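What follows is a short report on a single structure.
Note that this complex is displayed minus one protein chain, with the remaining chains in position.
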Amino acid sequence: MIWFVAKRLLAAVPTLLAVLTVVFIIVRIVPGDPALVILGDQATAEAAAALRTRLGLDQPMWVQYWTFVSNALTGNFGASLVTGRPILEEVGAVLPHTIDLTLASMVLGVVVGVPVGIWAALHRNRAIDVAARLLSLLGLSFPVFVSGIYLLLLFGLHWRLFPVIGNADLSDFGDRLHKVVLPAVALGLTMAAYITRVTRSAMLHSLGEDYIRTARAKGVPWRRVVWVHGLRNASLPVVTVVGLYVGILIGNSVLTEIVFNRPGLGKIIVGALNQRDYAMLQGLMVIYCFLIVVVNLVTDLLYGVMDPRVKQA
Amino acid sequence: MSATAEAPAIQRVSGWRKALGKARSNPTTLVGAVICLVILLAAILAPWIAPHDPAEQDIISRLAPPGGEYPLGTDQFGRDILSRLLWGAQISLTVSLGAIAVACVIGGSIGMVSGYIGGRFDLFVMQVMDVLLSFPSLILGLIVVALLGPDLVNLVVAIALTAIAPFARIARAPTLALKERAFVEAGHALGYSHLRIIFRHILPNILPEVMVMASLWMATAVRVEASLSFIGLGVKPPTPTWGGMTRDGFENILDSPWLAIFPGMAILLLVLGLNMVGDGLRDATDPKLRNE
């Protein structure tokens, strides 16, 4: 088990390095002089030169790369060009909101998706199954901002059940929960639909296997067959998909945060885009990827815990 | 055995024909196809069927509710929502079709060549693809458009970039299996070049899987394009885009909710239609997945 964990941790290192390299390249292939882009066309030559020195853009490319990578690996992502505050600090201040939202959506996706998927699989090709399939197809097709706007219109503006603006007081759990419900439903809808489909198909697959037939043949009650043998084997693909989907959730949280006017990574990234804060964008891109790599790592480890075969491989 | 020769073209597509036949008998696919077809027609015929010029501003009837001269109402500049929706379909379809075509060709080629060559090269390429996959596609698209500047071509590039890695993966997996088949070895024995084997013998065999993938990813591309436009990184105004219209409508959501509802509905319909078609095609081409 220790070797397994060590192997996965080691495998994540080149991925992180590669991610940093890609970010470095993407930011530098932009046409134009970043200093002039930031300062505008009217900037004096001295001001531009000063900014270039401040950003380290006058250094040779490999020095810039080395500085960037070593800083990033030690948690130093630079400072915002607009506010001058360290990026990590700015992100840290709003990260809890984004994590609240992502976690709530994930929980919602699993709590709705898994039971519905099992239910549909057990009633294969009957009305329940057909309905579940059609609804999940519909859920999958909702762009996050459209579901957000529709929910906002119905529950926020029409029935006034939930707040329209989501700036929660982080010290008040009840407030956080109350304000995360609508955004989480909007964001978690596609995930719930997706998990429903994956669970259904994994369940059907595992119920068709020989060991299920054997279990039934030796007289294990059907209920036990489904919950013990069927679900245990169906859970592996579901865990994989949940892990993959968290990445999508993190990305799509940008849209949810705009619609519900919640603070979070998404709001920062849109702000940085509008203010051409390239240092911020670069730092955010790295932070997003770190989050995804960590999520993938956790999924992998979880997978290893659940599937005894993986550890030996 | 009768020796009559049938038309070769028909014979060659018989696998496709069967799949299409199966897909056609599935009501979900049929409905999805109809939805897509209607939207495609709307996009093509927009110049003739749109009741108004999408840029024409009617100062007197700004934010008019649906009905009468403006069936779906007008926006804050007094422009006809229906006409703008019809024209907006063009952008949605052009960007997503373009992006998927680019991703399909580039990603598919990368996957086939990488799987075919195998070994360390393959490991390296797939590692690079994994890195691309570890960027959330919306964030990657957002940053690429932000850096390149929002216009139609850059949108296509950005969305294609987010879809290359999945296409490489979907093309690589069957290539790995196919290159072990004896007919590939026969190709070597017959003196065929590697390129001939890849594009004449492996490509036709993986095409169904890649096409199904393309139809499913079309839906994603439409969604990403709409999302980028909603954030404000779409094709520049005054060109109507569905995401941009939703964004404009969202700013007036208290007074005129239909401004956000209708374009949102249009995006939802198109994505739903594409998903339905893609789903049906997948079920039809892969008998194992049928009803799963």
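Letters are used for the chains, namely A and B, taken in the order the chains are written, and counting of residues starts over at 1 for each.
In this text, contacts are C-beta pairs under 8 Å (C-beta built on N, C-alpha and C of every residue); 3 or more make two chains touch, one makes a residue touch a chain.
One rule holds for everything that comes next: contacts and distances are computed from a predicted model.
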| item | value |
| --- | --- |
| Protein name, per the UniProt record, of whichever chain is missing from view ("ABC transporter ATP-binding protein", "Sigma-70 family RNA polymerase sigma factor", "Ring-1,2-phenylacetyl-CoA epoxidase subunit PaaB" or "Signal recognition particle protein") | "ABC transporter ATP-binding protein" |
| Touching residues (missing chain, whole complex) on subunit B | 1-8, 11-12, 14-15, 181-183, 185-186, 188-192, 196, 200-201, 204-205 |
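Rule of thumb we're sticking to: only the chains that are shown with their structure count from here on.
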| item | value |
| --- | --- |
| Residue numbers on subunit A that touch subunit B, as the complex places them | 14-15, 18-19, 22, 26-27, 30, 124-125, 134, 137-138, 140-146, 149-150, 152-153, 157, 200-201, 204-205, 247-248, 250-252, 254-255, 258-259, 269-270, 273, 281, 285, 288-289, 292-293, 296 |
| Footprint of subunit A on subunit B - complex, ascending | 28, 127-128, 130-132, 134-139, 142-144, 146-148, 219, 223, 226-227, 230-233, 243, 246, 250, 253-254, 257, 260-261, 264-265, 267-268, 271-272, 275-276, 279, 289, 291-292 |
